[in-house]
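Before I ask anything, here is the structure I am working with.
Here the complex is missing a single protein chain, while all its other protein chains stay put.
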Amino acid sequence: MGLLRKIRTTGRVAEPAPPRPEAEQPLAAGELRGSVQVRCVDAGSCNGCEIEIAAAFNPLYDAERYGARLVASPRHADVALVTGPVTRNMAEPLRRTVAAMGEPKLVVAVGDCAIDCGEFAGGYGVEGAVADVLPVDLAVPGCPPEPDQIVAALRRVTGR
Amino acid sequence: MSVIPAALAAAAVLAGAGALAGIVLPYRLRIPAVGVLTAGVGVGGGTAGVAALGGSGWAGTFPGVLPLAGAAAAVDALAGLFIAVAGAVVAAVAVYGIGYAAGHGPHGLGSRTAQAVLPPFALTLVLVPVAASVSTFLALWELMALGSLLLVLAEHRERASVRQAGVWYAVMTHLGLVLLLAGLALFAAGAGGETFTALRAGAHTVPPAVRGLVFVLVALAFTSKAGALPLHAWLPRAHPEAPSPVSALMSAAMVNLGIYGLVRTGLDLLGGGPAWWWLGLIAVGGTSAVYGILQAAMASDLKRLLAYSTSENMGLVLIGVGASGLFAAYGDRPLAALALCAALLHVVNHSAFKALLFCAAGSVLRSTGLRDLDRLGGLRSRMPVTAAFFAVAALGAVALPPGNGFISEWLLLQSLIHGLAVPGVAVAVVLPLSVALIALSAGIAAAAFVKALGVGFFARPRSDRAASAEEAPILMLAGMGLLGAACAALALVPGLLGGSLDRAVGATGLPGGGAVSGGGLEVRLTGISAALSPVWVVAALTVALMAAVGLPRLYGRRRRRVNARLWDCGGGAPTPRMAYTATSFAEPLQRVFDDVLAPEQDLDVTPVRESAYLVERVRFQRRVSDRIEHRLYEPVLRALNTAGQSARRLAGGSVHRYLGYGFAGLVFLLLALAVGW
Amino acid sequence: MTGGLFTQLLDLACGAFLLAAVVVLWRRELAAIVRYFALQGVALAALAVLLGSHEARWDLVGVGLGIGVLRAGVLPYLMRRALSALSADGVHSEEVRETQPLVNVAASLLTAALLTLLAYAVARPLTELDPTPATRALPVGLAVVLIGFFVLVTRRRALAQVVGFLLLDNGITATAFLATSGVPLIVELGVSFDVLLAVLVLQILTARMRVAFGTTDIDDLRELHD
């Protein structure tokens, strides 16, 4: 039983929870009360932010302990986690994804590219930042942002 | 004059009038007149049947009707059950048929021949159980087969497949007749009389080997009529190709008569038999059930699916009959009565839901011209009533509460589970296997009917014809309404049938004492501590459903329900081509049962001319053919073909030679007679 | 030991014995197969010891313990050694799994169900001669014989075949114990010795096969025909 021994010796790897972020909760998040289902949309990112989002949900950062969970369908989701500059091909799918979510819903732009197109500003295939396509409720700056920051943003949404 | 002969006589007169009306009247008047008269036949039969179930009996002889022996008729409760079922189905389907044939034009079912044959066919369905002598039975049986054959062929101008199905049906039904004739003649010779009374009295004088042979011959014929393996091949061809009301009559009334014949000869006339008869019957039933429903789950032709499901349900009934005989052979008569009761109840239930299913499939076919599930879809918004009726009947067919099929399967399972008290290795081995087979067939039936309902009626239309479907006319809906009401009544208050079932079981000589009782609302088995109250289940489900809908509303903030596009992964809107079809739905099951079904598949990749690596076209074809038919029938057909080829040499074309054959034959026969004497 | 407890324990041992055979049929990894075979050896030994202590026949207990050592200890050890030799070179990682049995696993499990019922039907008359708790469990031994034979017929890997053969032997031993409370000590010793020898021979054969053909798929032995 190698796995059993591994579990015993590893123990808990989740880091102690940092204090709850000071910043206030976005308005729409008030009704969620500690439960947030997250749908990720890659609108044209270089995948750097995706790696960090994945890291935010790993055992070390464990975003799930604050009530956030990744889901497979936007119908189940409250939050769209959008990364990357919005490319022309992804603008419409992004709008549709957010339209598929039921109220209350929030859009969180993750990474510099999602906020102001970053490196890709002015590129021929870039439609614009996420805010140009959809109203953004929360932004997480960084290229890529640290998992800590992503977790902190999610905590502002869940309120835990 | 008692009710039974009067009602039967009325049915016969109405049938005669109907046949006449079918021939004489012009197209416009023909269909309503024949429909009403056929419905009258059904009502007459139903009245007689109900009267017989109520406990009255009747017997009579008609010396002049048939040559030599004359015709004998008798009605007891067992016959009454089948008469009543046939009558009810005929009445409802006749009403439906008026609407069905009216829109069809003077071809097909509306044609002079078909309309003239329909009432007599309906009459034979009612009259076969009335027969009380071998010759009467065979005559009526053959008339029924001929009537159904003509009706199956009604649309022969429209599709070549109808003609092919007709040939199959004609050959197989006559093969059945030959077997039946041989078996019953042997029996009559051994028992020293051809009336059923004489057979019953003389059965014990027949040597065991002959009895066994009689049973095997008769059982082959009757199981073939019931659509059970191995002589089932006509059923999945003839039932889909017949006009839908005829399919309904065949699937819901005619196949039952196979069961009737089996119960009548096996349990009543032969008076039961050794265990191997019944083990064989259970084996036939079990394989038919699983194989039939497996083919149904694979079928993408809606009516073929329903036809194979008939095979399945008759298989279940055969398991019940077989178990009954087995228990009786080991001396546990109350349990035998219970198993038979379950089988008969399943016959009734199956008739109700299968007639409704075929009628609903018929209105889909009439409105869209399609039977192919892969091209149907979205009918629930275009044909809401038909879809609702199909759903009600499908609930019965999947054997889940609160459907009517559940009650009889529950009863059947109870009789098998409690059969362990019966000693004997065979029982101990066979019972668990039958339970497993029943369970497997029930599980696959659920998949098959989810497919039929979900793919055929739900989602979005997959073709223009399905998109432009229209609801069926009022008479068709009325016919379906009658059947739907029957399904609901059987599902909710099966106990009402309790007394009748007991009397029907009692007619075979088994103690039918109160296997099902409980004041009409409950099924309570005496001797076995098990009870089922369908009304209670429905009430509890309703209360729970209301709670499940209501409680969240109390808590939730009343947001308005909004409409949204289907989630398309952000791409373009999903087209009907992306939806799962019946074929794709069945694919996992088909892969699981690969070894049983042996599908043939065929992949054909055509590269473009310039390069072998660029593909221009890929053609993929997969067919699940009836493997048993393949393996069993083809060698026989091939052998027949070869024999036919070699026989051609005898036929040189000279008329004198043919006459010579006849003459030689006659002389030979006379010589043989002379020497033999 | 009271009668009730004895019956209970005997039934449990028989159940475990049969279950181990079934699991051998179910699993694909040869290592797991060997493990469950060892478990079956334990169940068999328990069976013998139970019978022996119930009838106060100490030689039977001794035989039982001997069987335990041989079938739960020595034989699995030998097979594990053969297995580690197979997987040591790492090239033939396919070698440690029964990837493609001749009859697929689901079908073999259903066949096993039928075989068990057959065993029951066949053993019923024997049971009725003298219905004691031990003879009533007779079908278990018979079922294991049939399942062992089935493994022998349908498995490709040489090692799986060895296990099939040993299942067959376990079944015969169990049947003997249950039917007649044990064969004479000397016969049992002789048989066990034979089995041991057979396994050693097969082990050598397996190793030779792998050297010669690079695989232990015994279908490849057909090449010897040419």
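To keep things simple, chains are lettered A, B and C as they appear, and every chain counts its residues starting from 1.
Quick note on the criterion: a residue touches a chain if its C-beta (ideal position, glycine included) is under 8 Å from a C-beta of that chain, and two chains touch if they have at least 3 such contacts.
Operating definition for what follows: contacts and distances are computed from a predicted model.
Peer 1: Unshown chain, UniProt name, "Urea ABC transporter ATP-binding protein UrtD", "Cytochrome C oxidase subunit IV", "4Fe-4S dicluster domain-containing protein" or "NADH-quinone oxidoreductase subunit H"?
Peer 2: For the chain not displayed, UniProt's protein name is "NADH-quinone oxidoreductase subunit H".
Peer 1: One chain isn't displayed here. Which of the visible ones does it touch?
Peer 2: A, B, C
Peer 1: From the listed residues C:Ala112, C:Val145 or C:Met209, report the one that touches the chain absent from this view.
Peer 2: Reading the full complex, the residue touching the unseen chain is C:Ala112.
Peer 1: Please pick, from B:Leu68, B:Ala160 or B:Leu566, the residue that touches the omitted chain in the full complex.
Peer 2: Going through B:Leu68, B:Ala160 or B:Leu566 one by one, B:Leu566 is the residue touching the chain not shown.
Peer 1: Which one touches the absent chain: B:Ala203, B:Met298, B:Ala426 or B:Ala459?
Peer 2: From the options B:Ala203, B:Met298, B:Ala426 or B:Ala459, the contact with the absent chain belongs to B:Ala459.
Peer 1: Provide the residue numbers of chain C that touch the chain removed from this figure.
Peer 2: 4, 7-8, 11-12, 14-16, 18-19, 22, 26, 104-107, 109-110, 112-113, 116-117, 120, 123, 127-128, 131, 133, 136-140
Peer 1: Tell me where the left-out chain touches chain B, residue by residue.
Peer 2: 377-378, 380-381, 398-401, 406, 410, 413-414, 417-418, 420-421, 428, 432, 435-440, 442-444, 446-447, 450-451, 453-455, 458-460, 528-533, 536-537, 540-541, 544-545, 547-549, 552, 555-557, 559-568, 574, 576, 578-580, 584-589, 591-592
Peer 1: What residues on chain A make contact with the chain left out of this view?
Peer 2: Where chain A meets the chain not shown: residues 3, 7, 10-14, 17, 31-35, 37, 59, 62, 64-67, 69-73, 75-76, 78, 101-104.
Criterion: only the chains that are shown with their structure count from here on.
Peer 1: When the centre of a chain is set as the mean of its C-alpha atoms, what distance in Å lies between chain B and chain C?
Peer 2: 49
Peer 1: As a quick test, compute the distance in whole Å between the mean CA positions of chain A and chain B.
Peer 2: Roughly 59 Å separates the two chain centres.
Peer 1: Enumerate the contact residues on chain B facing chain A in the complex.
Peer 2: For chain B paired with chain A, touching residues are 559, 562, 564-565, 567-571.
Peer 1: Show which residues of chain B lie in contact with chain C when the two form their complex.
Peer 2: Residues 425-426, 428-429, 432-433, 592, 595 of chain B touch chain C in their complex.
Peer 1: Within the complex, which stretch of chain A touches chain B?
Peer 2: Spelled out, the residues of chain A in touch with chain B are 41, 73-75, 90, 92-94, 96-97, 99-100, 102-103.
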